[in-house]
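Can you read through this structure? Questions will come right after.
For this view, one protein chain was removed and the others were kept in their places.
What follows is chain A.
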Amino acid sequence: MTGRPPADDRVNWPQTFLVPAPRLVYNKTTVSNPFRPPGEGFPPFYIVSPSRMPSTTDEDVPLFAEREDWADVQPLEQYEGANPIASIFYTAEYKDATNYFRAIVKSGEKSPRVLELTENIIRQNPAHYSAWQYRYETLLALLPEKFDETPPLLTSELRLMDELAVQFLKTYQVWHHRRLLVPLAKQPMRELAFIKRSLEVDAKNYHTWSYRQWLLASCYGLGAAADEANDDSVIDDAEEVWAGELDFVDAMLSQDVRNNSAWHHRFFVVYGCRGLPSSESERQRIFKRELIYTKQNISLAPSNPSAWNYLRGILKETGNSISVVKHFARLYAFPHGSNEKHDIVDLDNPPPSAEAELPSVQAMEFLADVWEAEAIAKLKTEPKAAKTETDKAVEMWTALANEHDKIRKKYWEHRIRDAHHLLQASA
């Protein structure tokens, strides 16, 4: 949690907070700007300051229709010849701004005042994707083709995005616009810090998490590293970033062990984005680390489907049989007191707390799956043992269907039927 600005400073970050970006390794093939216009346009000295923007609630702010600097534009109404069906009751401000926007799109003007107009619309309706699209094209037209230092226009755009992203967290376009700015601004570390802060406001925001994953994959993923494979310093940077991600997920899960977005992010960081490590010992080390991490988290809250799903995920990804976790699942799949108590603490299999509400439905399902898998493994060689294992699984599924998870009765019956089919087919 280093370098975190005070909580009341969410909108305008002090410059000192902007983490200096490492050299960005960006895979040029992943994002291109096929619509980038030729290098005409205005020099980038015009800065739109958020504080100068008209607020929609302020009645003193003149409409575009009342402004002299827009007098040269003929506003375009949305529908000619009123034929109202399923219409929206717009405010006068919204109608005004969008009338001017339609006119601008028609004329193709890409000038600084277009940035003001699109910002005005976006503040009233952040889901207006055409305003975003046109704003991006205008930015491209106004920015110099090449630059070493971040131009003021881009800096002000980034600051505006920090403000809008927090205000309109659930809008696709807000997050996508940030993505478009990353290859221009080349400051992925600044983005990682920003995302961390915005997840403090909404810890399960889908856009925020997928943006973080996109950022990591495109700036620090395998392809990005391969792009400059000869540059060791770049690879070191990436390793540091990935290690930081693991700490970050851990912090998120300490706050809420049931946050499924954080579990998914962990999978993305450990396996999803980079695949399995090439060395066997490294594969083993990581698997063991993940296994114990997951078990410990399950022991805190045994009825947490996110953790059990993660456990299933890592077992499958690493090609391990789910039987590996049989003993652990057994500790949670029966009521308290069903398992023998041991005085010696088994560090590999942390036990449930006294407050755990056992049996855990997730553990029951898991154990039934273990038995089914063991039955399948024995089908050919030990048909009798396979039958025994299947019976145990069926008993568990029956208990789920009739008592512990009745809503999914049909599914548990489906599992029973499938298991019987399998036995029958091999007989």
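Assume contacts are C-beta pairs under 8 Å (C-beta built on N, C-alpha and C of every residue); 3 or more make two chains touch, one makes a residue touch a chain; residues count from 1.
The rule we apply is simple: contacts and distances are computed from a predicted model.
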- prompt: Going by UniProt, what is the name of the one chain that was not included in the view, given "Cullin family profile domain-containing protein", "Protein farnesyltransferase subunit beta", "Tubulin polyglutamylase complex subunit 1" or "Ribonuclease P protein subunit p20"?
  reply: "Protein farnesyltransferase subunit beta"
Query: Which residue, A:R67, A:R197 or A:R274, contacts the hidden chain when the whole complex is considered?
result: A:R274
- request: Check the options A:P277, A:P305, A:P350 or A:P383 and report the residue that touches the missing chain.
  value: A:P305
Message: Using the document's contact rule, name the residues of chain A that touch the chain not shown here.
response: 27, 29-30, 35, 76, 78-79, 83-91, 94, 98, 101-102, 105-106, 124-130, 132-134, 136-137, 172-173, 176, 179-180, 203-204, 206, 209-210, 213-214, 217-218, 221-223, 226-227, 255-261, 263-264, 267-268, 272-275, 300-306, 309-310, 312-314, 316-317, 352-357, 360, 394, 397-398, 401-402, 405-414, 416-417, 420-421, 424
